[in-house]
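Yeah, one chain of the complex is gone here, protein chain that is, but the others are all in their spots.
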Amino acid sequence: MDADMTDQSNSEIKTGPAGLAGVSTEPGAKKPDPILVADNITRTFGGLTAVDVEHVEIQRGAITALIGPNGAGKTTFFNLLTGFDQPNTGSWSLEGKSLKGVAPYKVARLGMVRTFQLTKVLAKLTVIENMRLGATGQKGERFWAAPFKFLWGAQEQSVTEKADDLLARFLLDKKREDFAGSLSGGQRKLLEMARALMVDPELVMLDEPMAGVNPALKQSLLGHVKSLRDEGRTVLFVEHDMDMVRDISDWVIVMAQGKIVAEGTPAAVMADQRVIDAYLGAHHDTDLSELDEERLEAEVEAEIAQEEDSK
Amino acid sequence: MDILEILRAALQQALGPQAIVFALAAIGLNVHFGYTGLLNFGQAGFVAVGAYGMAVTVVTFDAPFWLGILMAIVAPLLLAVVLGVPTLRLRADYLAIVTIASAEVLRFVFGAVETKDTFGGSNGLNGYAGPFQRANPYSSGIDLGVVSFGRNDLWSLTVGWILVAVCCVLVWALMRSPWGRVLRSIREDEDAVRSLGKNVFAYKMQALALGGVIGGLGGMFLALKQASVVPSDYSTLMTFYAFAALLLGGAGRVMGPVIGSVLFWFLIAGLGSFFSQSAGEGGWIPEVIMSDTQASLIRYIVLGLAIMLLMIFRPQGIIGDRREIAIDGR
Partner (left out) sequence: MRKRLYRVLVALIGALMVLLVGAPVAAQATETPPPDATAIQVTLQDEASKDAEGNPKPIPGVTLQVSKDGKKAGEGVTDEKGVATIVVEELGKYTVTLDEKTLPKGTVLDENTKNEATVQVRFQGPNNRAIFPIGVAAGEQSSFAKDLAQNLRAGIVFALVLCLAGLGFSLIFGTTGLSNFAHGELLTFGAVMAWTFDQIFKTGGLATVSVILAGIVAVALGGLGGYVQDKVLWGPLRRRGTGLIAMMIVSIGLSIFLRYIFQYFYTSSTRSLSQYSGQQREQHWYYLGLSFADREGIIVLISLVTITTVCLWLAKSRMGKAMRAVSDNPALAASSGLRVDGVITNAWVIGGALTALAGVLYALTLQVNAFMGMRILLVIFAAVTLGGLGTIWGSLVGSLVIGLVYELGPLFGVPTSIKEVGPLLIMIVILLVRPQGILGRKERLG
């Protein structure tokens, strides 16, 4: 299931990036082959409406970016879709299965796996143990089977092999036996992504995969995200790094103040006046592509640092 | 000052029934707190339910002895479910408060005049341990030079230490498995585990039940050993003793609670003996500074101090690994 295959299936349903050609750029536009569909999702905190999404579809086999200024509700929307938070209203479905009220762990088992804005690697487990944890359907995770190694030893072996493959791919094999807590911020992002892949997800949801990652690692991370698409997976990610958005996304959805304000290809979106308004407020005359990226990044990093402090 | 006497008192307790009861309670706590990160401050409740589960079955309901043993396991299991279903979603400190309150409520109810017909009031229950005592295969006690145990104690100790060993092996086998890996991951970050498709609640419940049942075995053993159950034994101090033993040995290690409990009772009894010899008549500490009653309090003062200092300076205990111990929850 790579780009070639999707081209062959053109005649029926247009899957992957190719299917996005000619899709309307209105917010909530219909996609030819949506994997995830959400309707009327609202979430309020006290008097503040954090998320108010009327309709959104995510194209299967494509990389979709979710962008927007700080406080636009992107992460909250992520939490809602993956079951980590409950919306006040709305319904959404993955591959036609409703996810409303479904517990986060079941969402993950259905094939939608997420990462977190502030990485959640298990610092006091080794890298390889982190990876093994990701594997699904482990017999040894059942209470009654757990004490008896002959029941799960073989499976553990195959899980480990798979984990080692992924670690090699993500250049973490040298860190295999280290505690995950000793990894750098960028390596943690890599580990979290690799661990998510242990679940074999259909849809990978990455919450700011580039935040805090040094430039040297960025390129390899970009490559990994692209390779996910090449394997036929769908990727939805939240990002502030406009380079990344421009480089790898097939489709961009823009949120502001909880609503989806624009959609389209990266180029189209970055030229969209609504998007510029959303980002810059008063600075109408500035082109988004000239957006003061450094300032924005600094802002995000400060935010993260602060949140980490308060933890 | 009789050093040998101090040593004898300390060893007697360190190898004796008290150490076994608290080793079992602490092994249970280790599953809760050491591995899963569940802050259960109501372990005394599980221990009490184990003891009362057996005593009530045999004494109040006149059921056979083996059913009493079974109930000593079933009752903590039930308590875990009743307590766990609503509380396992709570934040760590809320869970601590709910569990400590539940354990206290249980103790109050067990000791109340109004429930005397069932639980025996403040005098508790007795007269159920006959079959256990009759099963004693030893014909005499044992004298190990420094310490000696009578015939009945020897039998209790044999059963008790076997129980401890079995529980340790079970915990060891479980914690090296993927199941144990999930628990340790939950200890660190529930959400990460959830995001990988694991049913965190189910695992926490299993951990709570397992640790509770092991604690309940401690209660059953205590009840068999002293042939009576008394509500005042199961105060919050019991939970905190068990915590102290666990922290001393090392949370998150299979042998941590056992080593901790043995050492804990060694120190407590040794200190008690030392100060009771030092104070009062014939001691070197003047009566004005420390009387006999005051000497018996020193052990508690040291206990409090030890919990504080351990937590501050060596949270991993004697055999724990600092990098691995997770006592920095929210």
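As written, the chain order gives the labels A and B, with residue 1 at the start of each chain.
Here, a residue touches a chain if its C-beta (ideal position, glycine included) is under 8 Å from a C-beta of that chain, and two chains touch if they have at least 3 such contacts.
These numbers were taken from a predicted model, which means no experiment stands behind them.
Participant: Where does chain B touch the missing chain, residue by residue?
Facilitator: Within chain B, the residues that touch the unshown chain are 39, 86-87, 90-94, 96-98, 100-102, 104-105, 108-109, 111-114, 237, 240, 243-244, 247, 293-294, 297, 300-301, 303-312, 315, 327-330.
To be clear about the criterion, only the chains that are shown with their structure count from here on.
Participant: How far is the middle of chain A from the middle of chain B, if each middle is the mean of its Cα atoms, in Å?
Facilitator: A distance of 46 Å separates the two centres.
Participant: In the complex formed with chain A, which residues of chain B make contact?
Facilitator: Against chain A, chain B makes touches at 170, 173-174, 176-182, 184-185, 187-189, 191-200, 206, 210, 323-326, 330.
Participant: Looking at the complex, which residues from chain A come into contact with chain B?
Facilitator: It comes out as residues 82, 84, 103-106, 108-109, 113-116, 120-125, 129, 132-134, 136, 138-143, 145-149, 152, 156, 179, 181, 195-196, 198-199, 311.
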